[in-house]
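Yeah, one chain of the complex is gone here, protein chain that is, but the others are all in their spots.
Every chain is named by a letter (A, B and C) in the order it is written, and numbering of its residues begins at 1.
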Amino acid sequence: MSDEEFPLLSELKKGPWPSFVKEIEKTAEHKPEMKDLLKQLERSYEDKITYWKHGGIVSVKGYGGGVIGRYSFLAKECPGVAEFHTMRVNQPAGYFYTTEALRKICDIWEEYGSGLTNMHGSTGDIILLGTTTHNLQPCFNELAKAGFDLGGSGSALRTPNACVGPARCEFACIDTLELCYDLTMSYQDELHRPMWPYKFKFKISGCPNDCVASKARADFSIIGTWKDSIKIDQEEVKKYAEQGVDIKARVVNNCPTKCMEWDEEKKELRIDDSNCVRCMHCINVLPKALRPGDERGAIILMGGKAPILEGPVMSWVVVPFIKVEPPFEEIKELAENVFEFWDENGKFRERLSELIERVGMMRFLEAVGIEPDPRQIKEPRTNPFYFWKEEDLKPRTDPWEIWRKAEKEM
Amino acid sequence: MSDEEFPLLSELKKGPWPSFVKEIEKTAEHKPEMKDLLKQLERSYEDKITYWKHGGIVSVKGYGGGVIGRYSFLAKECPGVAEFHTMRVNQPAGYFYTTEALRKICDIWEEYGSGLTNMHGSTGDIILLGTTTHNLQPCFNELAKAGFDLGGSGSALRTPNACVGPARCEFACIDTLELCYDLTMSYQDELHRPMWPYKFKFKISGCPNDCVASKARADFSIIGTWKDSIKIDQEEVKKYAEQGVDIKARVVNNCPTKCMEWDEEKKELRIDDSNCVRCMHCINVLPKALRPGDERGAIILMGGKAPILEGPVMSWVVVPFIKVEPPFEEIKELAENVFEFWDENGKFRERLSELIERVGMMRFLEAVGIEPDPRQIKEPRTNPFYFWKEEDLKPRTDPWEIWRKAEKEM
Amino acid sequence: MASEPVEEEYISDIGPPYFKDMLPPVIKNNYGKWKYHEVLKPGVLVHVAENGEKIYSVRVGQPRLLSIYTIREICDIADKYCDGYLRFTTRNNIEFLLTDESKIDPLIEEIEKLGFPVGGTWDAPSGKYGLSNIVHTQGWIHCHTPAIDASGPVKAIMDALFDHFKDMDLPGLCRISLACCLNMCGAVHASDISLVGVHRTPPIVDDDVVRRTCEIPSTVASCPTGAIRPDMKKKTVIVNEERCMYCGNCYTMCPGMPLFDPENGGVAILVGGKLSDARSPARLSKVVVPWLPNNPPRWSEVVDVIKRILEAWAAEAKPHERIAEWIDRIGWEKFFERTGIEFRVQVIDDFKLPRLTFRTTTQFKW
Partner (left out) sequence: MASEPVEEEYISDIGPPYFKDMLPPVIKNNYGKWKYHEVLKPGVLVHVAENGEKIYSVRVGQPRLLSIYTIREICDIADKYCDGYLRFTTRNNIEFLLTDESKIDPLIEEIEKLGFPVGGTWDAPSGKYGLSNIVHTQGWIHCHTPAIDASGPVKAIMDALFDHFKDMDLPGLCRISLACCLNMCGAVHASDISLVGVHRTPPIVDDDVVRRTCEIPSTVASCPTGAIRPDMKKKTVIVNEERCMYCGNCYTMCPGMPLFDPENGGVAILVGGKLSDARSPARLSKVVVPWLPNNPPRWSEVVDVIKRILEAWAAEAKPHERIAEWIDRIGWEKFFERTGIEFRVQVIDDFKLPRLTFRTTTQFKW
């Protein structure tokens, strides 16, 4: 491809970071129709506007989602991308691959698609970037044979996602990957057959470092934690100190609750665990010396989402502690209560947090069977504008009766 | 008065704190009709309900406010309080009195009212508690002759109020009392002739200690501050240290920005004034040693109010710094711009903060002529949902034209 | 123009007396020239001017509801010891202003004999804080909308906390305020401990009174939750009880729909407000007890909770640390533990934008 043909895009072949333009070019060398993607993109770069149309609904047999339909405004000029649907393929939990599996996907996508991918989409799927309506079904059939399935789209459960967790992280307090797989398999129907008010996302991090960014992006975040004390290996603490780690400045002073003490003389680190908020910082800085405690489980936060309509939401602590052990019954029971409540009460395109805000946390907690707990809130309300239920009250009296009786009395 | 007559109230004559019941009793000794107040109150204590009716509008000639009309549901049983209006009398700034002035009020209220008062009401007025419609005008006339005037009520400016300030406080950065008096006199018309969407309150504190609680209660709070450096008298610091004040623990560690340093050896206190947020804490603890700087003025915060309708509001910083010197032109110009904007745009019963929230801070700042400043906010917005004005923009292009041209082109 | 009324003689719009005419000479002389102050003992301040002159202030608690006969007695004392000068504070204490130090003790003796306690001061340099007076409102003495009385609970609480007024034995400033309804005339929305009268049942509409006394559109508009709709035919309003959170704003607008209920109304308790910007920023109070019964004459349930909060804080706070700052340090979950207050679901904010108070971090304590 000559750079004169795509002068703007060719600017993005320069510089040290790997170039997506080169990836498209490389693909176009094997699949010439992909030159049309460059053409359309160059045009977008000139005109500063997208040339993709609103997609129609396309999918594969029995599924309501997993494919994003896409058509070009430049179909005549760029017939190679006139139809350019993406397929969302459910990644293996933790994004682990054998080259064998990856090569299978490449082969299938060479045959039925553009040869371009996103590794991975923001939700977690393998994104197969661009194919025709005609190719969708055969492509799906081949993927299925290779052991792959589509992920979520539309008003459905979305592909669950998890951090690498116990597979390669010493901090994992829960089995993120097994749980991710279990939820994905338990809710195949919810994933493939849109039937809800809107989308619903699960994300699972093994500890409060939240390496899968669940708090911002999941209606249902599951984050590992522990309840007992941090385990300290004082010998290893000493070694860090000897190696020059300034434990006072870098660890103790950064503790959010100042519940640590560093005994400079004895080279001993003391933690007042009753004031620890399990933020992970000290463990992060001294991974050989400190470890999460043994009474492990998860915090469940709900409602994370992007800004539209009411502004972005960070997930809210709903369950301060829950056991996370296969077969994950507690979590699934809770999730199903939530699905049910949302399905019954949610309006069209209303995410979970918006529903909770509309009907009130009181009703929500009651419906899904969770007790109120101060750990659910940053701080109590500043307005005394709350509701009572009939069972909270004594029988009602009518002030008019009292006053009228008083006025008459004499 | 026998305690058997008012068994519930008499319980409140017990205990070490001075008793309001005794005050009523004492009054009733001179003015027997006040026994009816005890009667009605005892009844309220029994029935746990108020026996006061919604008041009608009553006032004095030429005024729209200053009196709160009040009628009893127990008029027959308690004729002494059948009509029981309060008069709000504008207190001298700082609540300073000569006994001569106070005695005059007592004499007038003995003649025309219940003999009961509140010293003072929450807004700041002298509350003359209970009189008849008939007595209002003569009472007012006498008060006026004695040099007193009514305060505000209704949809009007309310009696401005200030902390004791330069009269008896070394921390005062502005002349709270002179400013309070000036605003009160400048806006007599606004105070006495309700004509606004709702009430409007000024409160003035001489420094960020906010001894008049202005931030919570004033639509327009004026709080003294300084811009240059805190003045330190190191000799006095040393003396405090010698007297046993733990400067490190009590002063330095409580500095919100940790911009202080205590040199234990030299017994010297150092302040990095560029990081000081003028919270007053160090000055409060070491009043002999530290003082506010010389470049003094005020911060103007707006919008403080009680919870109804949308929840309580703490005033918002609108002007981070303004000069406060007689004749206070800058402040009055600003206040008048605010009055005008609110008067023109405010809905019935809409306080200033509610108006600003409805129309947007952008429009408000523009209307009253204030530049945006990061000091006006705790933090920037999390949602990218904002407005642009035509002058910010380039001429508009129509995407349909771009796309249709592109579709046709070939 | 002889027929016009002689309006010139009608005095109005004169405003309050000029405060400078009320100042003792030593204050006039040293206005704006104070150098420092000291707390000589509980209730007694001295302010020292740059030129060395001094003014002594003796602070005295009072019930706010004062008889003119008491005010005259107070004046007598001020005449005797203070050359006739005194003031009140922004929290309704009396301050006798003296220049002669030797008169302080006799003054104190005399005022205490009258039944008025000396105290209510605080002293940041020594880190010792006295409890001040409770700012409060009208209640059953004068208002038409109170859910509770005002002066009564205040008296009961101050009796229980009396020693803290007299002695400066608290670790930090603590302000208690009370308002008898959600209009919150006491501005209790930013106090260390606040009491507020709350209703728990929707208004009961008397169609007749509504027709006679209320403006329907503004009554409908007054409801923050949109619970009121007009019944145009009957010229009255209908309340959707499901949506009502008993704020009482409709009753303020319209006498036809009171929401009083002797057994269901009561007291909410808020904590952790603060107004000074000393150390940590000012902030609003938070509801920790959504309801306690309205129990005259001495509101024992209320007094008990207030005492528990105050004592839990006082036992644990560091010098200068206010309730808000103590909670910042220990966390809300520990606040409920320490005070033994049950965490009720009403404490969770689900009014307009609940997202603002829901916890969005895994940081909390067990």
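In the analysis below, a contact is a pair of C-beta atoms (placed from the backbone, for glycine too) under 8 Å apart; a residue touches a chain by one contact, two chains touch by 3 or more.
Treat the numbers as computed from the prediction; the structure is a model and nothing was measured.
Colleague: Which of the visible chains would the unseen chain be in contact with across the whole complex?
Modeller: The chain that is not shown touches these displayed chains: A, B, C.
Colleague: Quick one: which of B:R278, B:R296 or B:R349 touches the chain that's been left out?
Modeller: B:R278
Colleague: Given that one chain is not shown, which residue among A:V67, A:A156 or A:L177 touches it?
Modeller: A:L177
Colleague: What residue numbers in chain B mark contact with the hidden partner chain?
Modeller: Answer for chain B: residues 208, 215, 223, 225, 227, 256-257, 274-279, 299, 301, 303, 310-311, 313-317, 320-321, 353, 356-357, 360-362, 365, 372-388, 392-400, 402 touch the chain left out.
Colleague: What residues on chain A make contact with the chain left out of this view?
Modeller: 8-9, 11-12, 14-24, 26-27, 29-30, 37, 41, 44-45, 47-55, 61-63, 68, 70, 84, 86, 90-103, 105-106, 109-110, 115-120, 122, 129-130, 141, 144-145, 147-149, 161, 163-164, 166-170, 172, 175, 177, 180-181, 184-185, 188-189, 192, 208-213, 215-217, 240, 245, 249-250, 254-256, 277-281, 284-288, 306-312, 314, 348-349
Colleague: Touching the hidden chain in the full complex, which residues of chain C are there? Just list them.
Modeller: 277, 281-283, 352-353, 356, 360-363
Throughout what follows, only the chains that are shown with their structure count from here on.
Colleague: Quick check: how many Å separate the C-alpha centres of chain A and chain B?
Modeller: About 47 Å separates the centre of chain A from that of chain B.
Colleague: For chain C, give me the residues that contact two or more of the other chains.
Modeller: 182, 189, 224, 247, 260, 262-263, 284, 351
Colleague: Which chain A residues touch at least two other chains?
Modeller: As it turns out, chain A has residues touching two or more other chains at 311, 382-385, 399, 402.
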